[in-house]
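Note that this complex is displayed minus one protein chain, with the remaining chains in position.
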Amino acid sequence: MKTITFKQKKTSSIALEFDELIPDEIYTWGESDFNKYEVPIGNSRFPLTDYFDIKVEGEAESPDEVKMIINGDLNRVKYIGCKMSGGEILCNSSVDLHVGAEMSGGTIIVDGNAAAHAGREMSGGYLEIKGNTKEFTGASYIGEWRGMTGGEIIVHGNAGKQCGECLSGGKITVLGNCDILAGIHMSKGVMEIQGDVNRWPGGQMKNGTIVINGKLGRLLEGFVFDEVVDNPDIEGKVYDGRFIKYTGDIGLNGKGTLLINADVNRDKLGEYGESDDEYTSIREYRNL
Amino acid sequence: MEYILKNGIVYDPANKVNGEKKDVMFKDGKIVEKVSSDAKVLDVTDKIVMPAGVDPHSHVAGPKLVVGRLYRPEDSRKGVTQKTNLLRGESGFSIPSCPTTGYRYSRLGYGTVVEAAMPPLEAKHTHDEIATIPNIDIPALPLFGNNWFVLEFAREGKIDELAAFISAWLKISKGYGVKIVNPCGSEAWGWGMNVHGINDKAPYFDVTSKEVIRALAKANEKLGLPHSIHIHPNDLGHPGNVPTTLETFESVKDIDKNAAVRNQNLHCCHLQFHSYSGNSWKDASSGAEEVAKYVNKADNITCDVGQVTFDETTTMTADAPMEYDLFKLSGLKWVNKDIECETAAGIIPIIYSPKSPVNTLQWAIGLELFLHIDDPWKVCLTTDHPNAGPFIRYPRIISWLMSNERRMEMIDNEVHKWVHSRTTLPTLDREYDFYDIATITRAAPAKIHGFSDRGELTPGYNADIAVYDINPNDIDPSKEHELIEKKFGLTDYTIKDGEILVKDKEIVKVKESSTIWTNVKGYEEEEKAVIEGIMPFFNQYYSIKWENYPVHDHYLSNPIRVDVEASK
Amino acid sequence: MAYEEPITDYDEIVENCTCAFCGCNCDDLDYLVKDGHVVGVRHACRLGASKIMEDMDQRLIVPMVRDDNGELKEVDWDTALDKAAEYIANSIRPVMYGWSETSTECMKEGLALGEYIGAVLDNQATICHGPSLQAVQNAGYPIQTLGEVQNRADVCVYSGSNAMNSHPRHLARYSVFCRGFFRSRGRFDRTVVTMDPKFTDTAKMSDKWIGFEQNGDYGFYNAIRAVLKGKELSQDVISGIPKEDIYELVEEMKNAEFGVLFFGLGLTHTLSKQRNIDIAIKMVQDLNKFSKWGLTPMRGHFNVNGFNIFMAFETGFPFGVDFARGYARYVLGETNTIDLLTRGEPDVFLVIAADPGAHFPNKANQHLAKIPVIQIDIHWGPSTELADVVLPGSFIGVECGGTSYRMDGVLIFMKKAIDKPETCRDDEWIVRELKERVMKLRKEPNVAPEYIPNPAAQ
Partner (left out) sequence: MHYANTYLDKPVVPDVNINKEGSEIVLKCMLNTGSDIYQGACKKRGSTLKEEYKNVSGTCYMDPRDMEKLGVNNWENVLVKTDWGEVVVNAAASRDAPHEGTVFICKGPWANTVVSSDTYCCSDPTYKGIHCTVEKTDRKVLLMADLMRLVYKKYVDEDDDETIENMPSLGELPVYKKKE
């Protein structure tokens, strides 16, 4: 087991790019290798040691045996764990864009907030964010219709707009609230939202399941009321309580499932008109 | 500057040179008989030397290409590379950016690529892009098959006027030959419809596809253009389109060709997409044998194949209604682009999978055509880039053609079982040799397009040469198909107009491309009269001014003008 | 305004000039020229005429550099170019923004410079139709040239676009009033529908106005898609529109012979941004199952589409392309100007033929106030108030020829009609000079000669 500890010396206003510092690349590196390494910042490269003190302990035979601990203010450090296939990364701060993007294995734990594109197009592994995330959590690259295909993302806080866009496998759990258009263009996989959801979850979804345990703002016309179910079982997990089940988005003959908690969404039962006290949490997201 | 390529093993089908060890010499951009003792020696001992490749049908520049690039960033992302001191950064897999297109063709040993569809209204744009593609010469074929003026002339049977119109529009759009795509069908698409078969009429214009094809073929031969009509027949990709294809061939049988440089009076592109039997996808099967039989008998027909390569690629064609049919099947993002009074186009991403019965059928039909058509001079290697696969897959197709073993391996293990029940591919064991490969990738396309300065290693021709790191006496293509694919994928030398562009598998030079266009002489008066007649319509119904319509010299990069004396 | 006498006092008429205002690129303007100035414009709309007969009071005539007191000072071209080149050569995160009101020939030089130095190249699409392009990338692009609309369209829908104000000749020249081959009675053969929360000038001359509520676009189009699939709407009012009206509208759209949807910034700037257009495109694609439908984004500047087309064929990505790592990168939220500025990353900002001072939100401009800004433009504008180096360019389509692409992608060559002021230079020349000077200063691209701390760095 190799533990690599990054301790921040100074921050940069221009983001550092950590896509080369993933376990797959650095499991053989010693401290001297890090001292030689120059990290991309903007159009240039600067010695990594200008920004971080690095301590390496132990040996690793493979990426899986690497544990990276990154301490400091990482709000301008992007692409952490991008494309990694194994090992563990611990970030003791909020992180910048693309944390865990395109990862295929391993674990990333962020003890703070994550900026946009967290876990974009990941195909495996585990990404846990203790704070909030911004837009496009677990989404696809622009233009691509196959987004996240495997692995798991857990967001303890709130998720921004278009969380789980084009989700085509794997699972996203948001313990807080979700902004508009969660699970848009989704085609497979499960999205679980414990908190409230702003407008229009599941827009143009083809398949897959969205479970909303909190209050739902506006529902799209593309969703057709199916039935009320008790304690539904979604891919092995039982959700306690009574849920309203919708199918959609029928605009494209979608067969997706949208389950919303019946107890807190009584207005949606029967005459499910538009809710007046629309949930808006835009302010919260902005202040991330 | 003089050069001598020493001790290579030369395949030059036009001069019937079949694997002879000999030197190839060139001076100041042209192949020569001999050079002085100062000539620089390039040692290519026991390596294959061929004329540089000629791609007879590819989509590399123009308005629909750019929409493809613009709307598929996920494809552009795939081929991204770092820039070097010489090369720009590359991007794209199925629809590479312009610089990338040039680099990749150069690495394959190609020197000339025909851009197969250029709407005259967007000709300036097409030439703007051609100027951005380095290292290859690109003639462009303007679209005539759904042009309103053409439809009118064809209905009235005004062949003289039509000839003058073509002659004028080649000058205006700086085009090379006559391209016809789904005649009358793309016009019908203006109202969301299509034509079915060759005898269906375009709405309003009241003219059948057959009449349009015949009129254009007659006008083409009247002018004696270097290339024959280049046709993408009706009903592309529909099961049961074989009769349409054969009727299309049959319709020009009686029209005499009028150009010494070529043998055919009709070139059918991506024939694979036009050789489906059956009534629906449920009972579809290969019609390749039937079509190939016709081609074998007819002297006036040539074709290129449009081989499916099992990749995720992008289809783009001026056959817009067909693209909408594809969209209804796949539901992927669909682009349509209608061009006023002239044509339409559609684009959609597509994934050709060996597990899919239909894609397997398409793959097999392509190979069947290659193997059933006896004379390699009648068939060219294309993937209809990027429709059936990107052009960087040509080496893979070559490896399939040269190795029955590889084909059988795929048939048995990799592709859908339809290949057994619906095609004759498993029964075919023909294998191409290097001479045949040189024919279908160089000599035949050059002849079909009527080029008289490329595609051969004849003295006086352009020094467009490709050297591959293959010793033909030392390799068994039947067994070593992987090596064949690899070696044909990256040349030892690519020489264009006497300049060494690729050396030892690396691009060492980037040069500006040229465009080739046909200038018909002797029709000036008739052209003037036709344009005068058209002008009131143009002023009323085109959304741009006449002054802005023709391609000015500003957009032409190093034009090569082919002068044709019209015989009348 | 009071009646004005027509202009009769002119030396010559230059015919068939192309308007350098909006994405209509009308190529039928006649300029009345006297003593080397355009004194009148025929055929142009108010916007075009106003732009072409520019305000000479505010014309940038000479190169200027900001001195230590914060005052702009006239300098010679060499000094100004050297100063600008120095800023660029020493930068770590340069952004080159603008390009939409210059020619593609100039963009070519800009791209070479940007690729060399590792800059971000972005254009005005980033603040106007960027979401449309993203939607195109997600959903497709059923488009047609404007002549096709003129000749065939019988239903024209303007959604979130006030064409009468932003593209005044669009309806007259291309879509509604003009007589087309199959629409010989012009306006009488066509139905015009406007979808806009406001009763705009375009809505006033439409046959139908759908005043859906602000930010309700996505739900509205989703309902239309559901109806197209034969679903009964469950709510009585969707996004402020009664469901009966939606049924009626859908019938009308299904029965069109050739329908066109023109959409503008009303869709791109509201709550669900690119998804509004995403679903509008999907709606148009659905409608093609019933009849023929297409769409066209109402592009604002005359060459904003040109930059997207140019970048797409040169690099594979339409806008917001980042060359910092030596290869092209296009990531939304990361390589776009507004995001970069609000994150406080750029350390040099080159603005060419654009006006961030007038169009960027406060927070983005706050960062421009902290970093060197190089402006290449023809008029003294809000951006000049933030600029450190000002390089006076020339007016494409009037003083200088060049290539532009219309909103539907048709290339138009904009010809030169008069000479530029003596002390100005062509944009293309300025950018090429900058490129050559930067290449001298920074021999090895992508390696900074020395670390220059960013003033905004913590």
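Here the chain labels run A, B and C in written order, and each chain numbers its own residues starting at 1.
The rule is short, and it goes like this: a contact is a pair of C-beta atoms (placed from the backbone, for glycine too) under 8 Å apart; a residue touches a chain by one contact, two chains touch by 3 or more.
What you see is a predicted model, and the numbers here were worked out from it, not measured in a lab.
Novice: Could you tell me which shown chains are touched by the chain that is not displayed?
Specialist: A, C
Novice: Of the residues C:364, C:398, C:411 or C:424, I need the one that contacts the missing chain.
Specialist: For the chain that is not drawn, the touching residue is C:364.
Novice: Kindly state which of the options A:2, A:76 or A:134 is in contact with the chain not pictured.
Specialist: Only one listed residue reaches the unshown chain, and that is A:134.
Novice: One chain isn't shown here. Among C:114, C:140, C:168 or C:346, which residue touches it?
Specialist: Selected residue, touching the omitted chain: C:168.
Novice: Which of C:200, C:288 or C:375 touches the chain that is not shown?
Specialist: For the chain that is not drawn, the touching residue is C:200.
Novice: Kindly state which of the options C:266, C:306, C:346 or C:409 is in contact with the chain not pictured.
Specialist: Checking each option in C:266, C:306, C:346 or C:409, the one touching the absent chain turns out to be C:266.
Novice: For subunit A, which positions touch the chain that isn't shown here?
Specialist: On the side of subunit A, residues 116-117, 134-136, 160-162, 283, 286 touch the unshown chain.
Novice: Please output the residues of subunit C touching the missing chain, sorted low to high.
Specialist: Subunit C touches the missing chain through residues 1, 4-5, 7, 9, 21, 34-35, 37, 39-41, 46-47, 49-51, 53-55, 57-59, 62, 64, 66-67, 70-75, 125-128, 130-131, 134, 162, 164-166, 168, 197-201, 203, 214-215, 265-266, 268-271, 273-274, 300, 319-320, 332-333, 336-339, 342, 355, 357-366, 368-369, 378-382, 384-386.
Heads up, the rule we're going with is that only the chains that are shown with their structure count from here on.
Novice: Among the chain pairs here, which one is joined by the most contacts?
Specialist: B-C
Novice: What chain is the most remote from subunit B, judged by the mean position of CA atoms in each chain?
Specialist: Chain centre farthest from subunit B's centre: A.
Novice: Centre to centre, by mean C-alpha position, how many angstrom separate subunit B and subunit C?
Specialist: 36
Novice: Can you work out the whole-Å distance between the CA centroids of subunit A and subunit B?
Specialist: Measuring from centre to centre gives 45 Å for this pair.
Novice: Measuring from the mean C-alpha position of subunit A to the mean C-alpha position of subunit C, what distance in angstrom results?
Specialist: 34
Novice: Mind pulling the residue numbers of subunit C that touch at least two other chains?
Specialist: 137-138, 323, 325, 330
Novice: Please list all residues of subunit A that touch 2 or more other chains.
Specialist: 141-143, 145, 252, in rising order.
Novice: Would you tell me which residues of subunit A are touching subunit C in their complex?
Specialist: Subunit A residues touching subunit C: 11-15, 17, 40-46, 76, 78, 97-98, 116-117, 135-136, 141-143, 145, 162, 180-181, 184-185, 199-200, 203-204, 218, 220-222, 224-225, 249-253, 272-274.
Novice: Residues of subunit C touching subunit B in their complex?
Specialist: Residues 16, 18, 27-28, 104, 115, 133, 136-148, 150-152, 173-174, 179-182, 257-258, 285, 288-289, 291-292, 294, 308-309, 312-318, 323, 325-330, 403, 405, 409-413.
Novice: Please name which positions on subunit B make contact with subunit A in the complex.
Specialist: Against subunit A, subunit B makes touches at 71-75, 77, 331-333.
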